[in-house]
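Every protein chain but one is kept in place in this view of the complex.
Right, chain A next:
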Amino acid sequence: MNFKNFREYLAWLYYQYLLITGIYVLEPWEKSIFNSVLFSVLTMGVYTSYVFVPIHVRLALEFFSGIFGDQPKSTMALMN
């Protein structure tokens, strides 16, 4: 398949999305409803991960390094 330009390629990708999800058979207003719902869900997912994922990852790293990091310190403290 030869695409003359990028827009044609994007149009083909949209067509594949319509076929795979089965939206192809629906009427245009139903397609719009589904697309807007999917788009809002995905946007909310991206926003939530942008806001929360770095904080959670940092906290998790601190928690795990706390477990492994403190152990030798306390045993040495016991021995001394």
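The working rule: a contact is a pair of C-beta atoms (placed from the backbone, for glycine too) under 8 Å apart; a residue touches a chain by one contact, two chains touch by 3 or more; residues count from 1.
In this section, contacts and distances are computed from a predicted model.
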{"item": "Hidden subunit of the complex - UniProt protein name among \"serine C-palmitoyltransferase\", \"Vacuolar protein-sorting-associated protein 36\", \"pyruvate dehydrogenase (acetyl-transferring)\" or \"Skp1-like protein 4\"", "value": "\"serine C-palmitoyltransferase\""}
{"item": "Residue ranges of chain A at the interface with the undisplayed chain", "value": "1, 12, 16, 18-27, 30, 34"}
